[in-house]
Each structure stands twice: as structure tokens, then as C-alpha cells.
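Notes for the one structure printed next.
The other protein chains are all here in position, but one chain of the complex has been omitted.
Every chain is named by a letter (A and B) in the order it is written, and numbering of its residues begins at 1.
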Amino acid sequence: MPHRWGMAVDLDRCTGCGACVTACHAENNIQTVGDREAARGRAMHWIRVERYWEGEFPDVRVKFRPVMCQQCDAAPCEPVCPTYASHHNEEGLNAQVYNRCIGTRYCANACPYNVRFFDFFNPKWDKPLQMQLNPDVSIREVGVMEKCTFCVQRIHAAEIQADAEKRPLKDGEIKPACAQACAPNAIVFGDLNDPESEVSRLSRSPRGSKLLDDLGTLPKVTYLSRQEV
Amino acid sequence: MAVYALFPTPDAAQRAVNKLRSSGVANRDIVVISSEPYEEYEFSHRDKHTWMFWIAGAGGVLGFLFGTFLTSFTERAWPIPTGGMPIVAWWPNIVVMFELTFLGAILSAVATLVVSAGLGRRRPNLYDPEVIDGQILVGVPRSSVSADIVKRALAAIEGARLKTI
Partner (left out) sequence: MSEPRHERMTSDLLRPLERTSWRFYTLVIVLGAIVATGLGTWAYQMYNGFGVSGITWPIFWAFYITNFVFWIGISHAGTLISAILRLVNARWRRPVTRCAEVITAFALMIGAMFPIIHLGRPWLFFWLLPYPSSRRIWPNFRSPLVWDFFAISTYLTGSVLFLFLPMIPDFALVRDRSTGFRRKAYGVLALGWSGTTRQWHRLESAMQIMAIAIIPVAVSVHTIVSFDFSMAPVPMWHSTIFGPYFVAGAIFSGIAALIIAMAALRKFLHLEAYLHTLHFENLGKLLLMMSLLWGYFVFAERLTTWYGNEASEMAVLNVTQRGSFAPLYWTMVVCNFIVPLSILSFKRLRTIAGCVTASFGVLIGMWLERFLIVVPSLGHKYLPNSWGQYRPRPVEILITIATFAAMSLLYVLFSKFVPIISIWELKVGEHPVHEASPAPNRRPEPLFQSEP
């Protein structure tokens, strides 16, 4: 049975600490664009924590929602890419092939979640910060699109290891950087094709909902939150 | 030796063509050259029959078939799923097929024009630069009828200026 990777994010556990964002940057060699470019709105947070305020002072409540690529099964970003750089792979992930991307940015416009990012400049790391780069992840040059891959390098590494050891993958063996860094374990990753996995169980929860699911994108991230009556 | 005459008006040219025909020159041996088309006159209707419209239609069909082949073959050659759409997606393919149909029609019409009008050939067989001043050239490049008969026929129309090459 092929894998079908999905995620469940528990909004009632999320504290908005942002460790997932930092971990993602570190794991995936995302460029830090600098303060001027960030002020222009060009920060590239493959996972971002959206913050919502509710109510009037002193009864203010804050809600957090980490948003990353939803790896939609009917992804609107895929048919519009002229070079097949954005396509669907056999494990249900929306794959972005940097080498095929010519930077039309159509995929980013089509994405209703705004989770796709464009490399406006060539990345630069002042020495010795380049030593921290992850050798398993390629550096993207100027002009290509990038986005959350569910840490596909970790998925592949675990699959190769399990293959070598001639055993199936265990649930919880693969942890993307955001899931690994999350202290309250709000982010859960796993195989949706395995009905016993934790992510499958959570996606069936009555607290579960999908982001913008009325658009028909069939996202694979389930958000869990206490439904207020 | 080619014989021709220049006429100042298309009426004179028409009379010259009629005279040449009655002198025994075959219709297809008569050449009429002008700086503008005279669709109202019979001498323009001699070459009317053309396959161009059919060829353009055939070109369109070829373009359509090529478009169908290009899209469905390449989509099947390395099937890459995108957005939950089928591998051979006919709705988008129709767009490309439509464009290539018309491209085929246009290119075959132009190709037919180039070939049948003899464009691109180094040297036209029969020509006189006075044509651009509004004169109409009626001539016989080569024919089974003798040159004298042709000359006499052309000279019979008033306003003719006879020349030979």
C-alpha cells in the first residue's frame, strides 16, 4: 500500500511559540531575507503562525493557526505550472521541482492558502553561518518557487533506512522539523493510508476541520479545535 | 520571343485579350499584368479556379490532427498527475488543438499562394516597369501561333504600344 502523507494540527495545543517556524528555516535552508525585504512582505516562512485576536480588552483572546502547504489532492497550483515543476507525486505530496521551475509564479497566485514563496534574490549566508546548512536539502537559486515539502528529505531518508533494514515504516518514525520542534506536540505527521496511525485517528476526530475546504482543494492537513457552540 | 503590348485602360486590355483569342492564341498563353487587380473584367476571371480553399481546409485538418497527437501523446509519454485532473485532459487539449488547426489553415494558404503565384522565383518571365504607371500589359510569352499574328492582333487595338523581348 503506498503511503499517503498527511498532518493534523491541534489548535487547542498550539501556543504560538513559533518554534516550528524556526525549525523549518533551519532544516530546509530557507533564506533569511533581511529586515528591508521582510518589510516588503518577502519573508519566506514555509510554515507561518497566523495570529487572530478576538474580543475587546480586557476579554481579549488570541488564537494561533500554523499554516503550511496543505499538500492538496486537487491542488490548484499543479495544473497551472507550464513546466510540471509543481506536480503530484505517488505518495500524495505536492512536489516542487526547483530545476524545472522557470518562475512564472502562477502557482503562487493559484494557491488559496498563500503558502508558496518566490526567491527574489540569490541566497547569501555570511560566514560562518553557511556551516549550519542542511546538506540534505538543495539551495534554491533566484527565480524559483519553493514551499513546504513535509520535509520530504526526512521521508525519503526514513524510507531508505526501512528498506535497507527490510522492515515497514513505523508510525511516528518520520517527524518533519515542525513536528519535531513543537513542544506541546500540536503537529502530528503520518500516513493517512494507515487507519491505525495517529494522524488518521486525529483526522477522523469530531474536532477536525479543513482550511478553506469549500474550495474543493482537498487539503491533507486537518485542524483540530474545540468547536464553540 | 515574347510579344506584348501596353494599354492605357482595362477596356483596351480586354479588347486585346479578345482579339488574341480570336486570332487563335490559347487562353492560358495570354498573360495580363497590371499594378492593381481588375476584378470586374473578364480577363481577370480566367485564372479564378483555385484549390487554395480546399488546401487551407486540409491544412486545418492536419493542424487539428497534429494538435490532438501532440497533446495526447506527450501527456501519455510521461504521465504526471496534476491537480486531480486526468492524464489526458481533453478540455485543455481542445484549446491547443484549436490554435494548431488555424495555424495549419493559415500556413497552407500562404504556402499555396507562394507556390501557385510563383513568388520567390528569381526573374519573372514577362514584365515591363511601365506597368506601375498604370499601363496594362497584355502579352504572349510563347505560343504555337506565330509572332506576327500576335503582333497584328495586339496592334489592332488603339492605344497599344508594341514591344518584344
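Here is the rule we go by: a residue touches a chain if its C-beta (ideal position, glycine included) is under 8 Å from a C-beta of that chain, and two chains touch if they have at least 3 such contacts.
Because the structure is predicted, anything quoted here is derived from the model rather than measured.
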{"item": "Residue of A:R13, A:R42, A:K175 or A:R207 touching the missing chain in the full complex", "value": "A:R42"}
{"item": "Touching residue (missing chain; options A:T15, A:T83 or A:N185)", "value": "A:T83"}
{"item": "Contact with the hidden chain (one of B:A2, B:A89, B:I149 or B:L162)", "value": "B:A89"}
{"item": "Full-complex contact with the absent chain, from B:A2, B:L107 or B:A155", "value": "B:L107"}
{"item": "For chain A, residues in touch with the removed chain", "value": "37, 40-44, 48, 50-52, 67, 76, 79-84, 100-106, 108-110, 112-114, 117-122, 142-145, 212, 215, 217"}
{"item": "Absent chain, residues of chain B that touch it", "value": "8-9, 31-40, 43-44, 46-48, 50, 52-53, 56, 70-71, 74-75, 77-78, 80, 82-83, 85, 89, 92-93, 95-96, 98-100, 102-103, 105-107, 109-110, 112-114, 116-124, 126-127, 129, 131-134"}
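The rule is short, and it goes like this: only the chains that are shown with their structure count from here on.
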{"item": "Distance from chain B to chain A - Cα centre to Cα centre, in angstrom", "value": "63"}
{"item": "Residue ranges of chain A in contact with chain B within the complex", "value": "73-79, 81, 84, 86-88, 218"}
{"item": "Touching residues (chain side chain B, partner chain A) in the complex", "value": "80-85, 89, 92"}
